[in-house]
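Down below is the structure, laid out as structure tokens.
== chain A ==
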Amino acid sequence: MYIRVTNVVKKYAARRALDDISFSVQKGQFVALLGPSGCGKTTLLQALAGFVDLDDGKIERDSVVISAKGYTMPPEERRIGMVFQDFALWPHMTVFDNVAFGLKMQRVIKADILRRVGEVLETVHMTGYERYFPHQLSGGQKQRIAIARALAPSPEVLLMDEPLSSLDAKLREEMRWEILRIVHEADITTIYVTHDQMEALSMADHIVVMNQGKVEQEGSAPQLYHEPASVFAADFLGASNLWPGVVVAQSGDVATVDCGGVAVEIVSHAAIHTHVTVMIRPTDIVAWKCEASGTESNHHGLDWHGTTSGTLRDGFGVDAVSGWGTSRFGYGAGGRMVSGLISPAYIKRRAFLGSVWQYYMVMKNNPHLTLEVRHNEEWYVGDSLKVMVPRDRCHALGAVEGSAQCSEIIG
Partner candidate 1 sequence: MKISLTKRPFLTLTRGFEGLVSVVILCVLIVYPLGTLLIQTVFPHIFDYHMSWRLSFRPLQEVFQNSGNLAAVFNSLWIGVMAAIFATILGTITAFGTVFSPKGLARLIHALTWVIFFTPSYVIAQGWLILLQDGGILSQLLNLPMGWSQWFFTPMGLVMVMGLRYFPFVHFAMVQAIGHVGPELIRAARLAGAKRIRRFVSIWFPLLAPAWMAGASIAFAEGFGDFGFAAAITPQMQLPLVSYQIYSALNEAPVSYATAAGLSLLVILVTALALWLQFFLLSRRSYATVSSATRVEQESPRHVGPSGWVSLILAGLAFVMPVGATLMQSLWKTQTGGMALSNFSLDAYQSILSPRGDGLSSLVRSFLYALVAAVFTSLLALFIASQMTFNKTPAAKFANLLTMATIAVPGVVLAAGFVFAWNAIWLIPLHLVLYGTPICLALAFIAGSLPYAIRLQLGAMSQLSPNLLMAARTLGAKRLTVIWRIVLPLVRETAISTFLMTFTGTIFELPAASLLYPAGAPPFAVDIASKFNAFLWSQGAAMTIMGLIVVLGSYGFGTMLLRRGLSIHRQVPDVGAVLQSMEGRNVYSCNECG
Partner candidate 2 sequence: MSISKRMLAGLGLAGIAAVAVTSLNGLPAAQAAAKPRQLIFYSAQGYDQAMATAFQKKTGIIVKLDDDSTGNIVARMEAERSNPHWDVAWFDGDSTMQALDNEGMLLRGFVPNDVSNYIPLGRSLIAPDRSYYPTGVTAAAAMAYNTRQVPAKDAPKTWADLLKPEFRHAVAMNDPSISGPTFPFVAGIMQQMGRKNGQNYFQKLKANGLRIFQTNDNTLSALLAGQEKVIMIQDSALTNAKVKGEPIKIVYPKSGVYTLPGVIAIDKHAPDMAAAKEFVEFVLSQEGQRVMLNPANGGGDSYFNPVIKGMKPDAARQQTGIHWYRVNPLTAAHQENSIKQWFNENITH
């Protein structure tokens, strides 16, 4: 373990900004601290940098305590590089002076400063800008200089505080790749604070999701995406369909959940009467149009029963969904895809996202239940459809804490 954060607590008046935080970072890892604003991620970063004193717990680097209750190693002794949200380039210094500052502090001899500044400017592709002042640079260029300044003294850890949030959308994409390239080239342990799950998922080796001063969940990007441990984690990582419900039936490892009149089967051992939240990702849904209203349809040759009865028991065999479907879904035993949800619905709103259509569908049985669906076929508002979700894509998240996270989209 390179950096170990153990039971860290930081209080502001009565509020616990950091509430018993523990996690660790391996040498060379790229770790993202992800969470909404006010979750404590920036405070944690400040604590790592030494700007915030701890009220409890400790932070170690290489088994050396750098912060503990009553002790904070001064930031200037930590050999940590930091890239700030709005770059924090000193406006009265040139690019060269900004980048060379840390080296001067270490009393590096002049020739070496020149060499090293040239080196890092080359790394960030900013050679030739030495004599510029910050206000003469564009946002992306400032970003590169900010990174160069942090890297110049060859720190052991690089902290980045929402470094992309000051850039516009297109530049943000470009700089995301650049930061990854630079960090990998420098081979430096990086802790990266962001509230953007896309940044975290696409860049980090390891993600620490934070909420209200606590670690909500940590793990690799795919792990977090596919197996969120809580409604919060799921919501924050982009899941939009979260249906609260109650387990009404239980057989083997399949539980049937009643979500306001719509039955959903999930793979779970949850006992009857347990409150759970069912999570369905918009991209995991199969939908097709009904031929005529009120008529059952076997559009894709699929066996379909009404869901009003609430008598789903064994799931439904699906032989062949659409061509794209087969490539996206796993199949149950025996090559059959087992559905967890199948229901009639109609389209309430739609939006074209470029590569796919985004639909908000309302369940026929319960107009309060909406489902976000991503699909590449075009339908129209008011169209009646049927939606189906494979059972292994219906996730149950722990007991519901407040129904605010449920995805009742208000038309």
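The set was built so that all candidates are chains of the complex that A comes from, given by their letters.
Operating definition for what follows: a residue touches a chain if its C-beta (ideal position, glycine included) is under 8 Å from a C-beta of that chain, and two chains touch if they have at least 3 such contacts; residues count from 1.
The model shown is predicted, which means the values in this text are computed figures rather than measured ones.
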Practice prompt. Just give the number of the candidate touching chain A here, out of 1 or 2, all from the same complex.
Written response: 1
Worksheet item: Which residues of chain A touch candidate 1 in their complex?
Response: 12, 17, 37, 42-43, 46, 49-51, 74-82, 84-86, 88, 90-92, 101-102, 105-106, 133-135, 149-150, 153, 155, 161, 166
